[in-house]
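Here's a structure for you.
Heads up, one of the protein chains got dropped from this complex, but the rest are sitting where they should.
Chains here go by letter, A, B and C, matching the order in which they are written, and residues are numbered from 1 within each.
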Amino acid sequence: MAQTVGGGRNKLWSSARLAVADISDGAVVLVGGFGDVGVPFRLLDALAAHTARGLTVVSNNCGTGERGLAALFKAGLVSKACASFPSQSGNHHFKAAFDRGEVELELIPQGTLAERIRCAGAGLGGFYTRTGFGTELADGHQTREINGVRYILELPLRGDVALISADVADEAGNLRFRRSARNFNPVMAMAAGLTIVQVNRIIPVGALDPDDVHLPGVFVDRLVELTSP
Amino acid sequence: MAQTVGGGRNKLWSSARLAVADISDGAVVLVGGFGDVGVPFRLLDALAAHTARGLTVVSNNCGTGERGLAALFKAGLVSKACASFPSQSGNHHFKAAFDRGEVELELIPQGTLAERIRCAGAGLGGFYTRTGFGTELADGHQTREINGVRYILELPLRGDVALISADVADEAGNLRFRRSARNFNPVMAMAAGLTIVQVNRIIPVGALDPDDVHLPGVFVDRLVELTSP
Amino acid sequence: MSPKAGWALDEIAARIARDLEPGSCVNLGIGMPIRVGAHLDPAAGVILTSENGLIGIGPPPEPNRHDPDVIDAGKGPVTLLPGASVLDHADAFALIRGGRLDVGVLGAFQVSQRGDLASWRRPTEPLGSVGGAMDIAVGARKRYAVMMHCDKSGEPKIVQYCTYPLTAPRCVNRIYTDMAVIDVTEQGLVVREIHPGLSLADLRAVTGASLLPLAAN
Partner (left out) sequence: MSPKAGWALDEIAARIARDLEPGSCVNLGIGMPIRVGAHLDPAAGVILTSENGLIGIGPPPEPNRHDPDVIDAGKGPVTLLPGASVLDHADAFALIRGGRLDVGVLGAFQVSQRGDLASWRRPTEPLGSVGGAMDIAVGARKRYAVMMHCDKSGEPKIVQYCTYPLTAPRCVNRIYTDMAVIDVTEQGLVVREIHPGLSLADLRAVTGASLLPLAAN
């Protein structure tokens, strides 16, 4: 057999249920997606059934309807949400959990949310941004002026786990995303200790040209194919 | 005619000479490449012939042999170099200019160099990194401890111009790079007021799938095909 | 003044569309701004981008040809033009903050006379939704705010000082409403255009800050 990256180690898990089974109470979970696009619904549903409690969920939105993030809020598994756009129609499960005082919300501007996650993935200690300066979302943030421009300090946002969604993976975990389903998924995959990917289709190692990989497999720990249970 | 991104505005320049002709004395020029790979040699040679003076050149290396960056140092056009690996065999033109006291060198760790350029391109004010802490390259840098880890503050490094090299461009300026010739090119293209690209091959708009674009054309101002004068 | 004199939403959107320069790179915010896309002259080649990473957004899809992975910031289905491309979220906001976004069109609850923008939370709501507005408000080279001139109870939304939480201080360059187009300048608010059914006095009566006629600029 020809030598391949990672020596043919199998990252494929037979079910979403097994792939998320060791996520522990209190974990910080980065969840990809924007609206309903690029959301790892299968993994989230498995996590809701697994019932790890006291989770911190980092995701742009807070779920709508009954599936995905909404199922986590409905099941009372989330104690903190970090999001940029939590209040949208159909978010009744988040809203109810918030109104019950069960969930703390950290509202983060969307670009800062993405950059804080990237900052963690890049192993940096923090960054200065103009975003939010002079607003109530800067409360509690240190400020500083650099070359006449005023910034606030933002700190990295790292996950214990990232649950992400991709279109295609090769067996080495190299990923491709489709259109706006890319969104937060690659940066989150780089910023967690354990990255679990729900993927539409798995192809053999070597089927992707190196230049066509959106996210290298070194950032991917577990793959769950959408057709699996 | 079908509508295309940018409305078919022509970014194609007929020669490298014309494309770099308005780079002015004292400009900060970001130059892509690592070693000889991904270096925009054609643009650099045109710049050396154009003789803008007092340039600050930001590039991983400082050129070897007679071409590219070496030609700029040879012609005495560079007053400052920001690089991570300036001293390698064949860098006699840089070395001579440095020894004459003509060129100031800012030596920057490679990851910090890449990140300072990205920081500029991302419109951020600075970042904290562990890299360099406790070394003489941290001299003059502010330090700070965050959650028990010690960091130094690094500031964005923005270019007036970026000279980069790509493999394929469509007419809208969307770029693809090849293998390790990608290196600094995309981040530099995002961090300059004017981005000029030397490209091996130009193809029609629509020939690249949106998911296959490495660098969107919104970051690209001018294209020079390698076959042009 | 007729209390109903004013442009329709699509007229406001068309007015904004005319002000976007050919070839410029533009972000349209959720709500009213997103309507601008439908009014762009295809020949002008305005490049529409969205904070979820799409560059080169085209007209809405035909009813049965909608690609579920192609949505704009408002989560509505869109299309991609030939020459389109995709960025991840970190790079999409690098584009927004990094100097390559020419115009951000932002919905607004209030705009102050010095250009403060309030757009993400009403004081009566415990939950806001900031989305990308704060990034666009500081990152785009020009920031256009679009809103109805008055709120549903008839209160002016152009004010001396914002009473709603800010999105960013001193960021709005121009305000588009159903009644007027107003520039925020060092000298104050300058009326560039008024709905033909209104006088400057009519406009002043429903505006919470001083307005200068264009000639005064």
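In this text, a residue touches a chain if its C-beta (ideal position, glycine included) is under 8 Å from a C-beta of that chain, and two chains touch if they have at least 3 such contacts.
Quick caveat, the model's predicted, so the values are computed rather than measured.
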For this session: Would you list the chains present here that the left-out chain is in contact with?
Result: A, B
Problem set entry | Given A:124, A:161 or A:202, the one touching the chain that is not displayed | A:124
Seminar exercise, completed: Contacting the left-out chain: of A:5, A:18 or A:96, that is A:5
For this session: Quick one: say which of B:57, B:70 or B:181 touches the chain that got left out.
Result: B:181
Exercise. Of the listed residues A:12, A:205 or A:226, which contacts the missing chain in the full complex?
Worked result: A:205
Seminar exercise, completed: Logged for subunit A, residues touching the omitted partner chain are 2-9, 118, 120-124, 170-172, 174, 190-191, 193, 205-206, 208, 210-211, 213, 216-219
Exercise. Please identify, in ascending order, the residues of subunit B that touch the omitted chain?
Worked result: 34-38, 60, 84-88, 95, 98, 105, 107-112, 114-115, 117-118, 129-137, 177-187
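The definition used in the following text is that only the chains that are shown with their structure count from here on.
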Problem set entry | Contact-connected components, subunit C excluded, all else fixed in place | one piece
Problem set entry | Computed distance of Cα centres, subunit C from subunit B, in Å | 34
Problem set entry | Between subunit B and subunit A, distance of the C-alpha-averaged centres to the nearest whole Å | 32
For this session: Just give me the whole-number Å value for how far the CA centre of subunit A lies from that of subunit C.
Result: 29
Seminar exercise, completed: Multi-partner residues in subunit A (2 or more other chains touched) are 115, 129-130, 177-179, 182, 214
For this session: Enumerate the residues of subunit C that touch no fewer than two other chains.
Result: 54, 80, 86-87, 90, 93, 96-97, 139
